[in-house]
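Here the complex is missing one protein chain, while the rest keep their positions.
Chain lettering (A, B and C) follows the sequence in which the chains are written, and residue indices restart at 1 in each chain.
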Amino acid sequence: MTGSDPWPNLAGRLTDDGHVLPVRVYFEDTDFSGWVYHASYLRFMERGRSDFLRLKGIGHDALDKGEHGGARGERLAFVVRHMSVDFAKPARIDDVVEVDTRVIEIGGARIVLAQTVRRGAATLARAEVTVALINERGEPRRLPAEVRRRLAAGEGT
Amino acid sequence: MTGSDPWPNLAGRLTDDGHVLPVRVYFEDTDFSGWVYHASYLRFMERGRSDFLRLKGIGHDALDKGEHGGARGERLAFVVRHMSVDFAKPARIDDVVEVDTRVIEIGGARIVLAQTVRRGAATLARAEVTVALINERGEPRRLPAEVRRRLAAGEGT
Amino acid sequence: MTGSDPWPNLAGRLTDDGHVLPVRVYFEDTDFSGWVYHASYLRFMERGRSDFLRLKGIGHDALDKGEHGGARGERLAFVVRHMSVDFAKPARIDDVVEVDTRVIEIGGARIVLAQTVRRGAATLARAEVTVALINERGEPRRLPAEVRRRLAAGEGT
Partner (left out) sequence: MTGSDPWPNLAGRLTDDGHVLPVRVYFEDTDFSGWVYHASYLRFMERGRSDFLRLKGIGHDALDKGEHGGARGERLAFVVRHMSVDFAKPARIDDVVEVDTRVIEIGGARIVLAQTVRRGAATLARAEVTVALINERGEPRRLPAEVRRRLAAGEGT
């Protein structure tokens, strides 16, 4: 990030213990109830995870090209294995919400994250998410050492 | 449902203990990994819940117009309070999957459902979903007697 | 299609001059205005095109595996090059709309289709859509003879 970045903070910011991403609520995120559609929060959380990884130097595109794949050089992708989500309060059109992402556990082949969607101090949704790495044939793969090292490091690259 | 229905089974079918809805996987449901995007399964499950309620005679539109609202005649809508989802196997473009929906528990103000997305005998995703009724101001409302009666009945109306 | 198909008409039906697909409006398709989100009509139309091609024996998956690729056996995919859409009347939650699809022109490397989203006799949206075939590197490809033959034929396979 330098002064010449035309869009600083587009990927949010790393925090002391994770990452925060602002998300604007647009038409596409709402439903006829007038509030945000429940599955839209999962899209917001996925954006938070993607940008957290991005600021840690782990890109989906690089994974897909096998650049983090270690010796094998396999094409890799993160997939969600489990999500448990509480929907506490609804967001509305034009709101700015913030997605907080924090690593709870780094296992051999999976990462567990805690994610919260907030509007100011109010928690709107809260989730625990387990993601795993798979190769092109859908087979689970151990986290490459470089991915583990980047996630464990206290700050971005 | 009569012989002249141009699109029989568009809302799936009631089963002995719930409901089944077929869902085709289109471009919109997939992502660049080549598989179905994880939040798309939540959309499929919401379609299953909506059509289950529909075949039980409980329409979103009727709820929104206050027609199931009991004495008050308030505008009501179902919202998801909690979801716990396991993603077991991925679906792909052109697949036909089936969403099974079953009521586990009917409480005073909430319903707990078990939902499964299958492709033939293979379980792709499995969820436990808690939904609640709210009024226009987002306040929780007890399930109207008519809604409870319709859900408890062994078959559609 | 045989009598044992558990979900007949899931892909709609071929008509004298094209194809018709029923589409139910769910929560996911609406926005806070209470009506269907404008880009949802494009999703409905894409489903119509996909199922029209499917009933003509042209599957996205088969194209992606190079099975319609002619001599080269290249992986192919249809992409939208141009769309012109009029939004006339809005659809609402719980509506059943029908997507009509008709081929207007088959060129060497592109197909022009007319698509309409109707609710009964009322036209909700009307579009002219130009699609083209590309290979994995995004390069335009001529329509394989088999694809042309299947599209020109008066009925499905």
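Criterion: a contact is a pair of C-beta atoms (placed from the backbone, for glycine too) under 8 Å apart; a residue touches a chain by one contact, two chains touch by 3 or more.
Keep in mind the model is a prediction, meaning the values are calculated, not measured.
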Chains in view touching the one left out: A, B, C
Just to verify: which one of B:Y37, B:F52 or B:F78 makes contact with the chain not shown? B:Y37
Quick one: say which of C:N9, C:S33 or C:T123 touches the chain that got left out. C:S33
Looking at A:S50, A:S84 or A:N135, which residue reaches the missing chain? A:S50
To test your reading of the contact rule: which positions on chain B touch the chain that is missing from view? 27-28, 30-35, 37, 39, 92-93
By the contact criterion defined above, which parts of chain C meet the unshown chain? Give residue numbers in ascending order. 32-33, 35, 38-39, 42-43, 46, 60, 64, 77, 79-87, 89-90, 138
In terms of residues, what is the contact footprint of the unshown chain on chain A? 6-11, 22, 24, 26-28, 43, 46-47, 50-51, 54, 59-61, 64, 92-94, 96
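We adopt the following convention: only the chains that are shown with their structure count from here on.
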Could you classify the chain A-chain B contact as same or different, where same means more than half of all interface residue numbers appear on both copies? same
Turning angle required so that chain A lies on chain C, C-alpha fit (0 to 180°, nearest 5): 180
Rounded to a whole Å, what is the gap between the Cα centroids of chain A and chain C? 33
Each of the following residues of chain B touches two or more other chains, namely 43, 46, 60, 64
